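The complex is shown incomplete by one protein chain, all other protein chains being positioned as in the whole.
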Amino acid sequence: MTLTEEPRLTGRPALPEEPAVSTHEPIWKLMLRKYMKNKLAVAGAVLLFLIIGAAIFAPWLAPKDPSQQVLLDKLAPPGKDYPLGADNLGRDTLSRLLFGARISLLVGFASVAGSIFIGTVVGAVAGYYGGKLDAVLMRFVDAVISFPSLFLLITLVTIFEPSIMTLIGIFAIFGWTGTARLVRGEFLSLRKSEFVLAARTLGIRNGRIIFSHILPNALGPIIVSATLGVGGVILGEAALSYLGLGIQPPTPSWGNMLQSAQNPQIMLGAWWYPLFPGLMILTTVLAFNFVGDGLRDAFDPKIDD
Amino acid sequence: MSAYIIRRSLMAIPLLFIITIISFAMMRMAPGDPTALMMDPMIKQENLAAYKESYGLNDNVVIQYGRWLGNMVQGNFGESLIRQGVPVKDLILARLPNTLLLMLVSTIIAFLISIPLGVYSATRRNSKTDYAITFISFLGIATPSFWIGLMLIMVLSVHLGWFPIGGVANIGEPFSIWDRLHHLILPAFVLATADMAGLTRYSRSSMLDVLRQDYIRTAKANGFRKRTVIFRHGLRNALIPIITIFGLMLPSFIGGSVIIESVFAWPGIGLLFMDAAFQRDYPVIMAVVVIASALVVIGNLLADILYAVFDPRIEY
Amino acid sequence: DELPDAEAATKPDGGKGGGLVLATTAAPTLFNPYYSTDTSSSTIEGFIFSGLVTVDHDFNPEGDLAESWEFSDDGLRWTFHLRDNVKWHDGEPFTADDVVFSYNIPLSEDYVGPRGLPFEIIEEINKVDDYTVEFVLSEPYAPFITITAQFEVLPKHILGDVPIADLGKHKFNTKEPVGTGPFKFKEWREGEYILLDRNDDYFLGAPKLDSITYKIVPDTNTAMAQLQVGEINLAGISPEYTEMAEDLAQKGKIELSSGPSNAFEYIGYNLRNELFQDKKVRQALTHAIDKEAIIQAILGGAGTVANGPGSPANWAFNPDMPAFDYDPEKAKQMLKEAGWEPGPDGILQKDGKKFEFVLKTTSANEIRQQIAEVAQQQWSEIGIKTSIELLEWSAYVEQTSPPNWNFDAMVAGWSIGSDPDPTWFWHTSEIENGLNYNGYSNPKVDELLSQNTQISDLEERKRVIAEADAIVAEDQPNTFIYYVEGYLAKSPNLHGPEYSSANTYYKLHEWYID
Amino acid sequence: MSTNVLEVKSLKTYFNKNKKTVRAVDGVDFSIRKGETVALVGESGCGKSMTSLSIMGLVPAPAGKIVDGEILLNGTDLVGLPEKKMYEVRGREVAMIFQEPMTSLNPVLTIGDQLSGVVMHHLKLNKKEALKKSTEMLEIVGFADPEKTLKDYPHRLSGGMRQRVMIAMAMSCNPKLLIADEPTTALDVTIQAQVLELMKDLSQKFSTSILLITHDLGVVSELAERVIVMYSGQIVEIADSNRLFNDPLHPYTEGLIGSVPSIDGDIRRLEAIPGNVPAPGTEMPGCRFAPRCSRATSKCTEGVPEMRVLPDGRSVRCVLYEEGAAQ
Partner (left out) sequence: MSEIGLIHSLGTEETAGRPRDTLLEVKNLQMHFPVKTGVLQRVTGQVKAVDGVSFTVKKGKTIGIVGESGCGKSTMGRSIIRLYEPTGGEILYNGKDIAGLPEKQLHPLIRREIQMVFQDPNASLNPRKSLGSALAEPMKAHNLYGSRQKRVERIEELLDLVGLHRSVINNYPHEFSGGQRQRIGIARALVLNPELVIADEAVSALDVSVQAQIINLLEDLQEKLGLTYIFISHDLSVVRHISDRVGVMYLGKLVELSDKEALYEEPLHPYTQALLSAIPVIKKDGAEVRERIVLKGDLPSPSSPPPGCIFHTRCPYKMPMCETVVPDFREAAPGRQVACHLYGEPPF
């Protein structure tokens, strides 16, 4: 046996290798494949797609002007004129739902974008630099978390009139702590991971390490929490509406449309009026949760079957 | 351990301090003041001025905060501005037990129902029951709790008359546990739903994680039955992360209590806060904020202690 | 907890009795008429305390603690003859000293409370003898009997030594009020209810009801649900529930009575704003609003169209005020005359300025919110652009009231007191500090209003008020929308209550439950 | 025949994933005699652990499944044995220790709980007796203060101590077969030496058969009497350990031995086997090692070579040793 006499690693090519892989499959495809396996998640994605589409194309899809009142048709039941009935001022519920979707989704997406941004920045800084900075930032997060947020929310809403912008701001201000903790955790573990250490020894700057190495790897959990966050905000707006502090009429939002469900007169006499916004909230939040769940699986390297 | 508890509690003080400053600032930024309620043709402006003066509302906000803090440190929450002459402490003491009771019972309900469900779901992963439980959990997460509450009231209370429409007890009747429970069940259940659903999902994934662990394989290799493996070897490990969730759930419970209290006319601190906020009853607002934050802090402390109890790896 | 039924067996005239259960969405604050301002407190104060006089269902004054009264020809001296058989709940006898003591409270230098205004006209209060008091007024004041003399009397033997400055915070107000009324204070469960017991020694005879429970509920919805299942047995119905109430009445679950309530709803214009300074414009704005539709759609018909201030519920009402009926075309026409022409975007313009403004109201009131929405829509049809701003109550009050007057237009309502004096709303002197938020000023109105309180003759006074109201209606500082129709629901087994905008609890001690 | 504690016959354990079949164990035959220590070696992913888990009946369901073959433990076929019966086999008849001592013990139960739990379960002892037995076992595996250790939680023990606890647990019911899946891989050499000594002692003392799974040929040489070499789900060679190391037959075995740097031999260039282990699920005709084999011929890819028993008792799966092949 003379294997030693044929040094394989000298010369060029040192070790003739077949191309490593026959199928060059990018990560997103891999994740898509995992995602597609979760039937609920797929259903959720389709639903969301439809809902977001409906919101975008509301002006074309809505059969009527959402603010057009026909006082005589107040609380009309679903029928030919009003596919989903009319509200207490005789406005078309379907049209209002479609335009309400814009508001509800806008509030959801915008405030989550805000809170994800704040949370990611705080969490990334705390997790990457650690030490005192981390301690200070995390104490601050603790304080915000310990805050009875709904109470403060009520106070805030009384300070700033509950316009769309203030609601977005308020939800963003309260929503970021979870993301911050999550991102911090990810950064804490990722900054010790060997590929980050390698980047450091190669002299790659901190900024680039954070944005180009750690963040993309922490993106999974962030996206998942964002997805779930949008659903949470939509629910939160509905809850605030219940207390009369949500998006204020006449701007339609699902929350303030559902608010009328409190009224036993409407609940008993015109159940269809609160039913549809309720269903919209339910379906949308459900869809976001399904999608979030699917994404969680797709991003999770542990789950591979 | 007790040293730890003391130290942790001391650490909470600056936290509460920050919270009170923020709340006070916010509150005083809100437009309007307690006199808004006194809109009445028979009001004389001088009277209002005297009223404001007598409660020190005309002073600099910083001075007011200092005064408030000084009193608070001595355990004095001051007097209500609306319910003149009534110490805030009395208002809180009258309401707090109701809120605590509601939270306690719904926490118990949430844990008692969701953990077994989650565990069951995890052990039957991908079975029909698992899917059903998962779906129902998602429904629970996605349905606004006040909506569930209103529905239940409409159906169970108004239509069927099985439950009272609100309140903590029948008025004027002697104390009875049954009567209390009768009033408590619906609100506690509804307050529990949202967290219950989340908790079920969480205990499911926690249990799934545990079932992947090496020591579970060891237990199986030792010939223990499935049930023994799950309950004796798995459950306690699965509970540990759930305890943390308990700590995190508290703020949402306290927040949720505002809504549930108003749906079910439950006279707790949430309703007190709502009223106080609208009436600008500053001392009451501050007291509730302090109490609620303290509750969260205490809850987290409790979670930490429980954590140590369940996880022998944690040492103080 | 004690059993309220402990003395059920000793009911004075057997068979009748039971407990009255009411609900409020706003918890009372304290039980002292000189310090409380909210309706819940006043209601309960009415149960516990008695005043010198009260009013019947039609605002006619009627003796309460006072058996009779008379006044001097110049209208400055009022003498009240008190009952001599009245006992405080603690058994002490009621005397003129109590009246003198009570009415002096708001007059004191040290008084810190919201009730000073009606007492301003009182020069002095004299005890003539144990059962006679005399009030000396600084000027003739017609509303004296229905406003001031209605104030309930407090026990001097309990509060006499308390410094006036401390009276507002005294525990008497919240823990142990003692009065002469038909019911005695028993228990106040914070956030839950107030429980009152029958006062067997009530001077008009022991009430037939055993107790009154005044429940505190978070919102009207809960109250309505409780009414439906009989957890409460008497409730006023707010307009958004009239349909449901009528339905329940039809099913025999409740009995309904109704009548005009002493209030009007309006959209008020800030006359400090250039937009609204032209009377014609205001009239046009009114022409654009379909009041009838609002009443039908939002109130379920529970109201009548209003053309001007006042209320059909009180005697001073003027049914013949100028009307600006729904007529959008006319509105457009009038606006055109005033110089407002549609711009390229359809919005009216004048001198390059668009006709657009903010309509404020409070999120605390759903009906006003909806009125705002309808108004917005209807104005948009004549080319006026409005945006609605909903404010939380305290913020709303702060923004719209003196000295801010930070509004263009607002949806609001006024409820008129026992006396129909409109001075509060329209007199120029009320602009700076009073309720004349609009900043409305008309010398003729000022003159009439100044007169009205000095006239003791009812008919004469009615004529003056009617004239003033008509001028205001012509000026339309507000778009008056409707007069509220009030509803009172009771359970069928409760006997006695009947809707009244003047005094719901008239002759309460005679009510009973089978 | 009767001396064989374990006989595995044409065992096939497959995984079904993404509609792809991974033949983790693809027709494995071997046996273990009473008291014998047999080593199973091969590179990562070649199916060593799956073979052992198949014996334990712990193949991760539902993805993994024994699709064919027999596993005879003292003549009883474990394949298809009802789960209830398997409870009696696991831990009692066949015990197992795993690679990761750090994670293989339950962190929330004391050593005493875990050890006595097994004893109580299988030997039907009461708590007191079980604790006594546990103390004995800890003594046997070399704990100085077994009473104290019983009350400790796993996190207080070092890796070596934990692995000794695992061994004590595995041996406590006196099993006929002990499967040790990489028992020392996670341990330091000095600790590994302790554990290896212990295992040697115990196997003699209790005359337990051991199936030792490892990729460390040094450990094999130290402990095992016979060696089974696996490659990509199949056995490629079985031989006495001495013969195997001195005269490997299969080119893979040869490459494996050549790859190990020697601690005291000459410093020669390492004889690396080029290429990689085929990815799981790769289907290929013929010998699975052929693509990496320096002596591969066209014959290698024609069909899977049969396992061939040579006259001296060694078995090998290679065309080089097939009848008529030129030696």
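Note that the chains are named A, B, C and D in the order they appear, and that numbering of residues resets to 1 at the start of each chain.
In this text, a residue touches a chain if its C-beta (ideal position, glycine included) is under 8 Å from a C-beta of that chain, and two chains touch if they have at least 3 such contacts.
Remember, it's a predicted structure, so these values are computed and weren't measured experimentally.
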Which residue of A:S163, A:N217 or A:T283 touches the chain not shown here: A:N217
Contact footprint on chain D, counting only the chain that is left out: 43-44, 158-161, 188-194, 196-197, 215-223, 242, 245-246, 255-265, 267, 269-274, 276-277, 279
For chain A, residues in touch with the removed chain: 7-10, 12-21, 24-27, 30, 193-195, 197-205, 208, 212-213, 216-217
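Simple rule for what comes next: only the chains that are shown with their structure count from here on.
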Mean-CA-position distance for chain D and chain C (Å): 91
Euclidean distance of C-alpha centroids - chain B vs chain C, Å: 38
Geometric centre distance via CA averages, chain D-chain B, whole Å: 54
Two or more partner chains touched - positions in chain B: 30-32, 154, 158, 262-263, 274, 278
Shared interface positions of chain A, touching two or more other chains: 158, 262, 264, 268
Chain D partner contacts - residues on chain B that touch it in the complex: 213-215, 217-225, 228, 232-233, 236-237, 240, 310-313
Chain C residues within the chain B interface of the complex: 1, 3-4, 19, 21, 27, 29-30, 35, 37-38, 111-118, 120, 147, 165, 168-171, 173-174, 189-193, 195, 211, 213, 215-219, 222, 225-226, 228-229, 231, 364, 392-399, 401, 417, 424, 433, 435
Chain C residues within the chain A interface of the complex: 219, 221, 224-225, 228, 240-241, 243-244, 247, 290, 293-294, 296-298, 363-364, 369-370, 372-374, 376-377, 388-392, 394-395
